[in-house]
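What you see is the complex with one protein chain gone and the rest in place.
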Amino acid sequence: MHDQNPVFLPGPTNIPERLRQAMSGPSRDHRSPAFARSLVQLLADIKPVFGTEAGEVAVFTASGTGGWETAITNTLSPGDRVLAARHGMFSQRWIDLCERLGLEVQVIDAPWGEGVPAEAFREALAADRERRIRAVLAVHNETATGVTSDIGAVRAALDAADHPALLFVDGVSSIGALPFHMDAWGVDVAVAGSQKGFMLSTGLAIVAVSPRARAAMETARLPRCYFDLRSMLAAGRDGSYPYTPAVPLLDGLRESVHMLLAEGLEQVHARHRHIANGVRRAVAAWGLELCARRPALYSDTVTAIVVPRDFDARALVNHASEAYGVSYGIGLGAVAERVFRIGHLGHLTEAMALAGIATAEMAMRDLGYPVVLGSGVAAAQHAYQVRARGTPEPAEAVAAMEVR
Amino acid sequence: MHDQNPVFLPGPTNIPERLRQAMSGPSRDHRSPAFARSLVQLLADIKPVFGTEAGEVAVFTASGTGGWETAITNTLSPGDRVLAARHGMFSQRWIDLCERLGLEVQVIDAPWGEGVPAEAFREALAADRERRIRAVLAVHNETATGVTSDIGAVRAALDAADHPALLFVDGVSSIGALPFHMDAWGVDVAVAGSQKGFMLSTGLAIVAVSPRARAAMETARLPRCYFDLRSMLAAGRDGSYPYTPAVPLLDGLRESVHMLLAEGLEQVHARHRHIANGVRRAVAAWGLELCARRPALYSDTVTAIVVPRDFDARALVNHASEAYGVSYGIGLGAVAERVFRIGHLGHLTEAMALAGIATAEMAMRDLGYPVVLGSGVAAAQHAYQVRARGTPEPAEAVAAMEVR
Amino acid sequence: MHDQNPVFLPGPTNIPERLRQAMSGPSRDHRSPAFARSLVQLLADIKPVFGTEAGEVAVFTASGTGGWETAITNTLSPGDRVLAARHGMFSQRWIDLCERLGLEVQVIDAPWGEGVPAEAFREALAADRERRIRAVLAVHNETATGVTSDIGAVRAALDAADHPALLFVDGVSSIGALPFHMDAWGVDVAVAGSQKGFMLSTGLAIVAVSPRARAAMETARLPRCYFDLRSMLAAGRDGSYPYTPAVPLLDGLRESVHMLLAEGLEQVHARHRHIANGVRRAVAAWGLELCARRPALYSDTVTAIVVPRDFDARALVNHASEAYGVSYGIGLGAVAERVFRIGHLGHLTEAMALAGIATAEMAMRDLGYPVVLGSGVAAAQHAYQVRARGTPEPAEAVAAMEVR
Partner (left out) sequence: MHDQNPVFLPGPTNIPERLRQAMSGPSRDHRSPAFARSLVQLLADIKPVFGTEAGEVAVFTASGTGGWETAITNTLSPGDRVLAARHGMFSQRWIDLCERLGLEVQVIDAPWGEGVPAEAFREALAADRERRIRAVLAVHNETATGVTSDIGAVRAALDAADHPALLFVDGVSSIGALPFHMDAWGVDVAVAGSQKGFMLSTGLAIVAVSPRARAAMETARLPRCYFDLRSMLAAGRDGSYPYTPAVPLLDGLRESVHMLLAEGLEQVHARHRHIANGVRRAVAAWGLELCARRPALYSDTVTAIVVPRDFDARALVNHASEAYGVSYGIGLGAVAERVFRIGHLGHLTEAMALAGIATAEMAMRDLGYPVVLGSGVAAAQHAYQVRARGTPEPAEAVAAMEVR
């Protein structure tokens, strides 16, 4: 009976009714002229969401991991060196992927909870006199730690070193929700996923490719076929696919992009910040720490929360699910027992966010966490309140907050 | 973008996905043997929800008001006298319906917020030496005031006066959510609606009829056709309808009854009490009063809350809808400006209820109500908490509650 | 597994996906300003579908029968005389309804398969010197016999007799599919249903009321409450309802009216004629007769087909359902064993119609009917063909048709 509860996963998100309907139409012919026209239009319409005019977009039937593989296999050759930081589950997995595909990965370790170490990147790039590094990998939003990194700083590091390496960015849990400026940041391949900012089911890896990356495709020698960008981009220009596409998801993506552009990307980003801000205030009121180490790193799509010593974050997530039917993100990898996550990307309302905060409080108290019931909710309410009368909050309300 | 928020209307409720799917199948033949079999089964399966074995059930395509008209026009004749209490919008409307249909209504006024005045009924029935009163009307759950009346006491009043009048009960916002014992209470016609305890869309008036009421149908002279029970009951026995039925709603009703019986009616009722209890604790924490005058009257399906002097309840409901996209029930009739309502019937979870409480707090604060943010939420959380560790709440948490 | 087959019922029709989606949104507040605005707009938008500017529209939660009762009880008084023809199941039922409601019905019998006998009406009206006839009842499209009557001729009969009686028209299976000119025909109350031309589920009786009928409401003394037009029209002007409305169906109706107006009513009517024409050609090719006696009476929404002597139409309908999972309309009333019906109203395509014709052929052959497989299909194909090359059909094809 809990299927009416919102989920607080960092993707898949809660799917707005309009998108559920868009994804559930009857089968139609993916080889018809009508489909071709709509695909060409869709591929053009997505570009502003990535912040690109020069880039081209391809949409693969795959999860975000398939998007990473696309970036790597289409632009690099066996034995090529890439530079990457390891500071969370998804950056670690991308490194693992590169290694499996036969690349040499120059790894810079950073604490989980830190962002991409742009300064260390700058040094590594400067030290790379022979220009052996062919590509730099950066995870824009580390979903495992709730950390958003400064991709502009990574670009600056490349520029400072005057290094020609390509720049690949994992924007799976950021694009469509956080500001993303592919052209301005000089990103060569950016990867997004349907189940995050686009609010759809999992199943599409959305990849944007710069002119430089397209040029690199001509000489790259890693084998690829399913994820071959040349075939996919060429087909996309005609509105076709190299193989049977996932039409319902593409229909959903079209509608999703319409929603994002109609709302306005700046407003979409501001809305995510607004909701995230309330969640973070709640965490502060609970007296808990974020996994992200500094406010500059706080993610507006997912908040990873460190549980107090002696508690097990996985037990918390399981308890919330079993006792209240509410799903939060478990901790992953190095922080599996120490962190639980509240996903707040996609079309989350204040009311939904408050439900998630309130239920988390109950679940924590049930397990003996030293949090005060209602304290996080109140803090979030202060952030969410419209304050129609325009006056600052009266003193006694704030006072009540203080004593908690 | 607020269509993902739950609604807190006292009906229509939030519709569980399973029931939305049940109501959205393709068209099928309402004159087929398969439909007939399923209708006969459905009419039998509903009976325990009304607490009846002796009764027969008919399902009209109409709102609950159509169910009232069914009760009246099938059993009474022009000029007949009925006894009714006026203590809320729906009891008042039922009286109005009787008057429009040409009956003489002996009205006993009671304050809005009171229940059916069983003692006054007893006196009126005892005084009716000539047995002119042909029927007694009682609203089990006054949706306007959040009051649940004691129907057993009404039956006792009839018995004490040894009065042969029929007993008609409006169970629109109770049946399927609150305990209802048609046979044990000697109810002759009970009326329910699809959009309340049955968690469906509006469109079905579900009427259960006792053997005595069926006998009265033979002599009743009020004109009726659409709501003619004899035609409907006769058709229903064959699994047919006197006119085109609303098949998707009937499909939904079948699924809804399956859900209720599978969960167990006692558990369904306990679940409503559990959720309602949290809402009432929140109201107490806000320092506000219920419209219902005593705990014995508190409804487990809807809570009507009196706003502080100088505030307008309608403005609150409008503000919550516009600012936060959350719908509460407005005040109706005599208490229109003084009361807003939180509906909590149907498949509401703790998380959903907390969203409603938290949003109400923000809306009230926005308008200057002297409530403390988070205070109602905390009180509800105390009621909803599972307390997995089995210990009573530690003192400091309770203390924090007290000072609010 | 047959739920993907179209149905060939004369309502409910196959529901287009767009309307299924429109009817399946989450619950929303029927007392909100947004709902009020959309209802006011909807009631205005429907008017052209009825062919009225002077009329006002009310939408009741009920089947079409409730619409009849609305027409009668709001405009007439006990004992009033109405003039009606009995020439099919639905005209008979309307007469029955009037009698149950205490009216005196002057019945003119006509054969089932004939239309409304306008000439007999003219005589009856002329003979009514005392003007005791208060209303004339006409069924625009007799769903039981597949007969569309000439309502303009009924108006002419009234005018010829210079008779002030009101004119009530059952347009349940015509409005939204066949031309309907309420104002031009001087119709006083016209009744439609959601599950026919509007392509929705059953559940809405849509009633348009002329100024004269509204005036009659002031003095009519038949009791009514649920179907009280004064309450409903007054509420509708404010965008509200006297009782809980069936919001999903109203959402569907809004979308349906958008579809009808966007396609253009003339095109909608032409499309129905086109599809119906193919079905009629198929029947001719089978060598079977229509229940409707003359081409002028042929209905473009339903075709009632007389089975050959010694066959039982009900067995045919059952067999088609059980063997092929395809639903046709059974015969009703006086023609129950003699007639089966192919409903073709709503959004039926040529491909769907051909499926219905082809399956009917198989079912008939299975039962030994002397029809040639493919013969009806071929005749319908001739009617449906686009003939892209612009030339008349080559002789040999026609010849092949002839020999069948």
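Per-chain numbering from 1; labels A, B and C assigned in written order.
We adopt the following convention: a residue touches a chain if its C-beta (ideal position, glycine included) is under 8 Å from a C-beta of that chain, and two chains touch if they have at least 3 such contacts.
Since the model is a prediction, treat every value here as computed from it, not as a measurement.
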| remark: Sole touch to the unshown chain from A:F121, A:W185, A:F227 or A:Y369: residue A:F227
| query | Looking at C:P6, C:G25 or C:G331, which makes contact with the chain not pictured? | reply | C:P6
| Of A:G193, A:G239 or A:G374, which sits in contact with the chain we cannot see? | A:G193
| request: Looking beyond the chains shown, say which of C:V107, C:A235, C:A336 or C:L367 touches the absent one. | output: C:L367
| task | Using the touch definition up top, pick the residue from B:P26, B:P78, B:P242 or B:P308 that touches the left-out chain. | result | B:P26
| field | Residue ranges of chain A at the interface with the undisplayed chain | value | 3-4, 7, 9, 11-15, 20, 23-33, 61-66, 69, 78, 93, 96-97, 100-102, 193, 195, 201-203, 222-228, 242-249, 318, 321, 327, 329-330
| On chain C, residues whose C-beta touches the chain left out of the figure | 1-6, 14, 16-18, 263, 319, 323-326, 347-352, 354-356, 358-359, 361-362, 365-368, 372-375, 377-379, 381-382, 384-389, 393, 396-397, 400-401, 403-404
| request: Name every residue on chain B in touch with the hidden partner chain. | output: 17, 21, 24-26
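In the analysis below, only the chains that are shown with their structure count from here on.
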| Can you name the chain that lies farthest from chain A, using the mean of each chain's Cα atoms as its centre? | C
| message | Just the number, please: Cα centre separation of chain A and chain B in whole Å. | response | 45
| message | For chain B versus chain C, what separation do you get between their C-alpha means, in angstrom? | response | 36
| Residues of chain B that touch two or more other chains: which are they? | 3-4, 14
